[in-house]
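What follows is an incomplete set of chains from the complex, kept in their original frame.
A, B, C and D label the chains in the order they appear, each numbered from 1.
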Amino acid sequence: MSRPSILVLHGPNLNLLGQREPGIYGSVTLEKINQQLLSLAESLKCNIEFYQSNHEGNLVDSIQEALGCHNGILINAAAYTHTSVAIRDALAAVAIPAVEVHLSNIYRREDFRHHSFIAPIVIGQISGFGAQSYSLGLQALIHHLQTQT
Amino acid sequence: MSRPSILVLHGPNLNLLGQREPGIYGSVTLEKINQQLLSLAESLKCNIEFYQSNHEGNLVDSIQEALGCHNGILINAAAYTHTSVAIRDALAAVAIPAVEVHLSNIYRREDFRHHSFIAPIVIGQISGFGAQSYSLGLQALIHHLQTQT
Amino acid sequence: MSRPSILVLHGPNLNLLGQREPGIYGSVTLEKINQQLLSLAESLKCNIEFYQSNHEGNLVDSIQEALGCHNGILINAAAYTHTSVAIRDALAAVAIPAVEVHLSNIYRREDFRHHSFIAPIVIGQISGFGAQSYSLGLQALIHHLQTQT
Amino acid sequence: MSRPSILVLHGPNLNLLGQREPGIYGSVTLEKINQQLLSLAESLKCNIEFYQSNHEGNLVDSIQEALGCHNGILINAAAYTHTSVAIRDALAAVAIPAVEVHLSNIYRREDFRHHSFIAPIVIGQISGFGAQSYSLGLQALIHHLQTQT
């Protein structure tokens, strides 16, 4: 399998990481997370592209545009995890293997964050390990792609 | 009544029709649907305009912009049917007669698709007949406009 | 495909159409609806038979008797839509393609009318267009039968 | 107002009164109840007709047939009180003033008997006074008719 290409999608307000509620999200910035993923991607021999948006529509567009470009999607849809059927349907429509990740342990927070529209249609969910949730998610995705081919 | 003008609104991910989950949405493309509607519009002597967006905000904008331009709205809000109060409020605000349509039979799918924010404030709902749901919806809308004037 | 035969089933109290709550059901009589359907049937080259009953059991019997006689069922089960598992099971048992229609927009009325036992096991549902719901339903049914063969 | 005519409707299993669960329904027979109502009707100068059926459809038919024949309906729909939208819709359709009565105190029994589909569309509800519920109901109905004219 040639180098798989992974699209990393960051949902709303993740661009404020590092400035936002350190008690919940830690002090790591989105940039730092992307750097960690870049170096991990190297070691996992895969290409990786990042996209963050506060707009549900943009995230749907970018999932659609992954068709034919990316082999896997690593998505932290943040707030839209709990409210967006559109993102769920986009992931189901493009049928690109996807992994859902969350920095915080969503089950330790408000009830409405315990339900994810996305979880039932992705490979799996990783929640609660801060920035490391992303790295674990990338590993899981690459492992899945390798075992599938 | 001069030729009524109808705005056809397609919600998120409908642009992928034909490539997306044929088991649920059939193999028809959005373009094909629009063509069918165009020819039907001719026979129903009405003008018709199409707009598809993955963005809730764009759909709200387009509903607002229908004010003074269109006499009726045919809307398949897809995923936003179940999560958008904004689209519901836009339709209520412009008070342009509208008909809600769905390709798939939403009552045969996940529970969360059985509730529509839009259904209570439109003329009626047509669900489950694939592309034909649109044609039936257009007929219903024109029939409504004719009987109202 | 020889001329398909359609059974049109009218549920309880629809015999009072024209005398009953015009605000909700309009002023059209059942007879008028049947006439419209008859002329539409002609143009759609299909045979059509009508049956109305206030009795859940009669409707179940008539669905069963459609086996081998009718190719499609157009059903407005009215009140029984929301309370009858027996009618649902009859439709599932005979496995004759069926379309559910409602004169009024059931989603604009009391909560208990928002649930239909029938919707998940028919092709689709049309609700809210008065008498035209039936015509649209007949078109949908014939279109379905034609595309299926 | 000439002598008003009242239709008294007894729902399923009320024909067994006197033999059925005396602890709940007392030992009075349906016949006895009708006799009491007949004599009360005399004193209230109204005509009265009785009909009991175990069939939801028959009750719907009889409500419809009251149109033009009866000025008021006194209904103990028994079990169908809690499950029948068809009877509710019939009462709403004919728009004949109606009063709902129950022999037993339905609020002292199983939860499912605490909801009545009929209560919201009749004048009022009388529950818990055995046979006397009917007499009180008839009085209420006649009083209503008199005050309305």
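Criterion: a contact is a pair of C-beta atoms (placed from the backbone, for glycine too) under 8 Å apart; a residue touches a chain by one contact, two chains touch by 3 or more.
No experiment lies behind these values; they were computed from the predicted model shown.
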| item | value |
| --- | --- |
| Oligomeric state of the whole complex, in copies, if 4 are shown | 12 |
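Keep in mind that, in the parts below, only the chains that are shown with their structure count from here on.
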| item | value |
| --- | --- |
| Between subunit B and its twin subunit C, rotation from the CA superposition, multiple of 5 degrees | 180 |
| Chain centre separation in whole Å, for subunit C relative to subunit A (CA means) | 46 |
| Separation of subunit A from subunit D, taking each centre as the mean of its C-alpha atoms, in whole Å | 63 |
| Residues of subunit C touching at least two other chains | none |
| Graph class of chain-chain contacts, one of line, ring, star, complete, other | line |
| Inter-chain touch pairs (all) | A-B, B-C, C-D |
| Of subunit C, residues touching subunit D in the complex | 11-13, 15-16, 19-21, 53-58, 78-80, 82-83, 112-113 |
| Subunit C to subunit B touching residues, read off their complex | 105, 107-108, 114-116, 119-129, 132-133, 136, 139-140, 143-144 |
| Contact footprint of subunit B on subunit A as seen in their complex | 55-58, 60-61, 64, 67, 83-86, 88-90, 92-95, 117 |
